[in-house]
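Note that one protein chain of the assembly has been removed; the remaining protein chains are unaltered in position.
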Amino acid sequence: MLKKAMKTNEFFVLIALIILCIIIGIANPVFFTTGNAVSLMKNSIVMGIMTFALMPGIVAGGIDVSFPAIAVCGMFTTSKIMQNIDYSGPVILPILMSIGIGTVLGLLNGLIITKFSLPAFIVTLGTSSLYYGLLVTLVGSKPVNRLCKPMEDFGKAVMISGNSGSVTTSCTWTFLFLLAVAIIVYLMLKYTMLGRGIYAIGGNRTSAERAGFNVNGILIFVYTFIGACAGLAGICHTMQARICMPTDLMGSEMLCIAAVVLGGTNIAGGKGTVIGTTLGLILITVARSSLTLVGVDSSWQQMIVGIVIVGGTALSAYKELRNSRKIAKILED
Amino acid sequence: MSNEKGIVKYLKDITEDARMVRLFFIMVIAFVIMCVANGNKFFSLSNFQSMARTFPEVGILAIAVSLAMLLGGINLSVVGIANLSGIFCCQFIIATQEKIGMWPAIIIGLAIAMVVGAVCGLLNGFLIAYVGIPAMLATLGTQEIFIGLGVGVTKGAAVFGTPSEFTFFGGAYIFGVIPMSLILFVVVVVVFTILLQRKQYGMELYLVGTNPTAARFSGIKNELVILKTHVFGGILSAIAGIIIASGTNSAKASYGSSYVLRCLIVAILGGINPAGGFGKITGVVMAVLTIQFLSSGFGILRVDGYFQTFVWGAVLVGDMILNYYLDKLAENRKKKKAEKEA
Partner (left out) sequence: MAGKTLIKLDGISISFGGVHALQNVDLEILEGQTLCLAGENGGGKSTLIKIISGFYRPDHGTIEIDGKQYSHFTPKQAIDLGIQVIYQDFAIFPNLTVAENIALSAERLDGRKLVNWKNVKKRAQEALDMINVKMDLDAILADLPVASKQLVAICRSLLQHARLLIMDEPTTALTKNEINSLFKVVRDLQAKGISVVFVSHKLEEVYEIAEQLVILRNGKKVIEGPIKDFDRKKFIYHMTGREIESETFTVKNIGSEPLLEVKGIGIKDLFADISFKLYAGEVLGITGLLGSGRSELARALFNLEKIDTGEVLLEGRKLDLKNVKDAINAGIAYVPEDRLTEGLFMPQTISRNMISAVIERNLNGLGLIDTPGVRARSEDWVKELKVKTPSTELPVQALSGGNQQKVVLAKWLATKPKVLILNSPTVGIDVGAKADIYAYTRRLAEEGIGVIIISDDLPEILDNCNRAIIMKRGRLAGEFITSEMTESRLTDILAEAGGEGGAA
């Protein structure tokens, strides 16, 4: 059992993660405080929701890069409207609204990609620009400085807090959304026909069609799901930040894709697990948040994160390359 | 000997390609609309000069992206490479112009920019060909590294202080009329048209892009072709970087972040097939002109920048959808014709 576990991709990511943590911990003991743990939790929420949503897409063999734009559309439109009407009802309504906007935009992606059989990456690059341009043209680019009360209250409410030295860090209830998305994706992929269909499409699209899977339907679902989760991630980001800037989140697609790939998901599709993605997410979050802890100058952080991403991707890609060269055995021993 | 025939044949090849004809009309229509909408402001020497000065940056970067797309890949790091080359070039010139003289500093600076571009391209090519990272992921990642390195060495600020002579490459007008950047663009177009259409490398590029397995079975060294293509892409990005730095007489890590999308639009509008193997530089040239006409026209009309973002996205998606329908139409017509014959 242990031997089998050691062969998996997750095992390597876990080892890398442990080594990274030990190095950072030695460089700066603050890393091992409850305060830092809570801060890591907090920092993983928005990126995590998008990462878990993206994973099934990549397993099905398609990459969506429009989710940051969708997240901004969801959060900015919602925040603006809620501020304008001075909303005071339950917080769930703005959250659902943002998810709804994301769902519609994701659905549109899915329809364009499947109806015209176009490459997902290029389509979503286009729609990303299209959505974002339209949003700012219609809604404006002025940040929402004061959120409506329910959203602000939700963003202030503390779920858990921890100390590092004299500083107290706290994490909001939005963390539960991250957990929920992770669990939903896990159950969906493992125990539903839809989830197995996603793996089937990633493994061999033609076979999936022949086996009677509704391939286009499944793909439309996948992109819609990404859109919905992006909407959720966006509103979570706004509530945590307690301000809504339309320039936030843009450009975060690389980090999310990297977390998925580092977690052992095959970029060509067919392979990927929630456990692996979780590890990939933690790895990226730790690497990003801890650079300041170990004393890296802020102007070099982007490059170091870039190197970590490329390095990690290179390892898993190289492993995949070697695996693909492995051939079915003919000769008996 | 058959040079004239060659040119005639080339022109014939272009006109025979339905998509190229279509693109030509789109370009003319864009031009006419902008002329009508803006009147003399658009149809004027000064506007033509300003357009001719501006579009080569995107045009050269788009050629770099197109090369990668002909392989069935993509290159999202061109802007990062351009800025990084520009930064190293400017920093070198500023640091050494007093010691070794201005022109030697500029010339060595330019050489450094090209080397930086080539090395960045080499890294891309290595990651794609030998490590096996899909081009999109590899170049998305190296884009972070290149921009990050640029931010690191400049602390995020713009690099100023290059001598005014440096502006020659991006800002000067030859004979007082033709922008230097346009001349560089023409040279790049000619060189790469020959490279792609008439050299062994070009044919190997198209073949690897069409079917890498068959290419390997034909004795083509796919890895080497990929490596070369990305080195060329890096050098082209560096040339664009020099034009940008020279044009603004400064360099900055975050310059031109919208160019990646613009390059992709140009490449796809120009008929470069994202699946690889098909497309011509001629198409890219027409596409970059079309986009420039629109962009200048919008500028004169004072169209909001965010609305332009929307328009570019719509153009990219719309063009692909249009091609889907036109291809389908052509297929149906072929079918009907075959039926008639039967």
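Per-chain numbering from 1; labels A and B assigned in written order.
Rule of thumb we're sticking to: a residue touches a chain if its C-beta (ideal position, glycine included) is under 8 Å from a C-beta of that chain, and two chains touch if they have at least 3 such contacts.
Remember, predicted model here, so these are calculated numbers, not experimental data.
Checked against the full complex, the candidates B:Ala214, B:Leu301 or B:Leu326 give a single residue touching the omitted chain, namely B:Ala214.
Only one residue from A:Asn214, A:Thr247 or A:Thr292 touches the chain missing from this view: A:Asn214. Among B:Lys155, B:Lys199 or B:Lys328, only B:Lys199 touches the chain left out of the display.
Seen across the whole complex, the unshown chain contacts chain A at 190-197, 199-200, 202-204, 206-214, 270-271, 327-332.
Mapped onto chain B, contacts with the missing chain fall at residues 2, 6, 9, 194, 198-200, 202-204, 206-207, 210-211, 213-221, 277-278, 331, 334-335, 337-339, 341-342.
Assume only the chains that are shown with their structure count from here on.
Work out the mean CA point of chain A and of chain B, and you get 31 Å between them.
On the chain B side of its complex with chain A, the touching residues are 74, 127, 131-134, 136-138, 140-149, 151-152, 155-156, 261, 264-265, 268, 274-275, 304, 306-314, 316-317, 320-321, 324. On chain A, the positions that touch chain B within their shared complex are 63, 112, 116-119, 121-123, 125-134, 136-137, 141, 253-254, 257-258, 261, 267-268, 297, 299-307, 309-310, 313-314, 317-318, 320-321.
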